[in-house]
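With one protein chain removed, the remaining protein chains of the complex are shown where they sit.
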Amino acid sequence: MSPLPVRSRHLERLLELRRSATNHAVTALAVVSTVLVLVPLVAIVGYLIYKGASSLNLAFFTHLPAPVGEKGGGMANAIAGSGLLLGLASLMGIPLGIGAGVYLSEYAHGTWLGSAVRFTADVLNGVPSIVMGIAAYALIVARQQHFSALSGGVALAIMMVPTVTRTTEEMLATVPNPVREAALGLGIPKWRTVLSVSLRTASPGIITGCMLAFARVAGETAPLLFTAFGNQFWNLFNLNQPIAALPLQIYVYAISPYDDWHRLAWAGALVLVVMIMIAVTLVRIFANRGVLKGGH
Amino acid sequence: MGVDIRVENLNAWYGAVHTLHDVNLRIPANHATALIGPSGCGKSTFVRCLNRMHETNPAARAEGKVMMGDVDIFKDATPVEIRRRVGMVFQRPNPFPTMSIYDNVASGLKLNGFRNKRVLDEVVERSLRQAALWDEVKDDLKKKSGASISGGQQQRLCIARALAVDPEVLLMDEPASALDPVSTAKIEDLIFKLKSQYTIVIVTHNMQQAARVAENTGFFLMGKLVEFAATTKIFTNPSDKRTEDYITGRFG
Partner (left out) sequence: MNEPKTVPVDRPQMQKVVVPQERAVPTERTVETAATPAGLSVVRSFLLAKSSGRYADGAFASLMVVCALSVFAIVLLIVFVLISKSMPSIHQFGWRFFETRTWDPVSGQFGALPFIYGTVVSSLLAVLIAVPLALAVSIFLLDICPRFLRGPISFLTELLAAIPSVVYGLWGVFVLVPIIRDQVGPVLEKYLGWTGFFAEPNFGVSMFSAGVILAIMIFPVISSISRDVMRAVPVNQREAVLALGATRWEMLRIGVLRNSRMGIVGSVILGLGRALGETMAVTMVIGNHPDILKNLLAPGYTLASVIANEFTEATGDLYLSALIEIGLALFLVTIVVNAIARLLVWAVMRGNTARAH
């Protein structure tokens, strides 16, 4: 036997070793990276629960913020304010978004206007929230010469529109066309078909989309900085006055130099995250139930 | 009560494709008329033109005259008005998945604003009985969704839904093509019973089915109505060579 095949077999063996070593190294790297990512993740959630829970008490939900130096106090007005702002935003943003989604799915098939609206919605989705704040400031606050709940609601509403639009469109696209044809074939006008058949069939998915949009803006701070502005007192009804919001209050307390306020900030953060988690979990339950029961 | 349908010079296009060429025929009232032909021959397009369903596709276009009784469906009425008089049953069962069986049957009335509950109850029962489904579903009318019953039951539910609006014409686009033989037999039975009350037009690729249920049969080929005559004549003594080739199984 000549020595050549031996050497090449040797080479082959080495190559084989290298291949398997690379394979193992990459696998190990992936595992290590995942662990590395899980650490800050668990750290954030864990620390939030630890700090937040230890600072939380009944007064947090029932009292107004205490002045500097005084013990206690809560964020009752901020929780209510967030509720009002989000309600306002949903009232404006969700119908608009659903309408645009209905247009995209039921009326705009293959039209250039449809593609343009779809693309604009995607672009709007990527606009930084602080820019929404500036826009709402310039449109409403600058004109009225005062901060207001209304301007904050508008800024949040604009942020909800693209998410709601796109999920509405996607969910309506899952409604089988024969179902629409069945309704039209019965002599039901198109508007009634859209409302009572298409939207109704897609409603679980659309509700999911609205909840996601809601959860997304619930934690927004930047667009509220110079619109809703914040308020140390109750404002439950006057849309023309500044209003407190939970994320804003967390921000203000976090950058303050007082330990008491830091504790309240942690408690507020926990409450905020739990509220968002509840929304997201409801979404998961809806989503798991499936868009269409039965059928094919 | 059914009405007769007179079609004069009906042409249809899908985009740039000319799918129906100068179709002329007279469909008699209160009888079943079958349309046969190989796939893609234009028979489905033809029935969709009869209740202007083709208009739901922006690319489709039709020209010509269709008289339903004394109404010119393209001139004298809107699509919605025509479809209220002309029921349609589709290839695949398409019940409304989020509605109960009851609501499915009542949908044509309810969604058009009909509110009288007593009459609705009666109409639902009558329609389900006409569609031979009543005994199978009467206990879960409002409990079960329209999508939760079997495929054959779903198709009969769709027939009941179409009958509930008391149409004059019933169009059926291959109503049994997605069903098993037992369900198919039930549907055919149904057509047989219904045809004295409604003008029924049934598209089918199944020649035996045409022979079993229809008095008259039309044969479509490449967008043209080749022959239209009594079913017995079409199947025993067709006057066109192409019809003969098709029914003797030489193509299609």
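Read from first to last, the chains carry the letters A and B; within each, the first residue is number 1.
As a convention for this text, contacts are C-beta pairs under 8 Å (C-beta built on N, C-alpha and C of every residue); 3 or more make two chains touch, one makes a residue touch a chain.
Model, not experiment: these values are computed from the prediction.
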Which residue of A:L11, A:L91, A:L236 or A:I255 touches the chain not shown here: A:I255
Omitted-chain contact residue, chosen from A:N77, A:S90 or A:S129: A:S129
To test your reading of the contact rule: which positions on chain B touch the chain that is missing from view? 1-2, 4, 28-31, 77-78, 80-81, 84, 109, 112-114, 116, 119, 122-123, 125-126, 129-130, 164-166, 192-194, 196-197, 213-216, 229-232
On chain A, what residues meet the omitted chain? 19-20, 22-23, 26-27, 29-34, 36-38, 40-45, 47-48, 51, 95-100, 102-104, 106-108, 113-114, 116-117, 119-132, 134-135, 137-139, 142, 158, 161-162, 165, 187, 189-192, 194, 215, 218-222, 225-226, 229, 247, 250-251, 254-255, 262, 265-266, 269, 272-273, 276-277, 280
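Keep this in mind: only the chains that are shown with their structure count from here on.
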Which residues, counting only chain A, touch chain B once they are in their complex? 109-110, 176, 178-189, 192-193, 196-197, 200-201, 203, 292-295
Chain B residues touching chain A in their complex are 51, 53, 56, 58, 80-85, 87-88, 90, 92, 94-98, 107-108, 111-112, 145, 147-148, 158, 161-162, 165
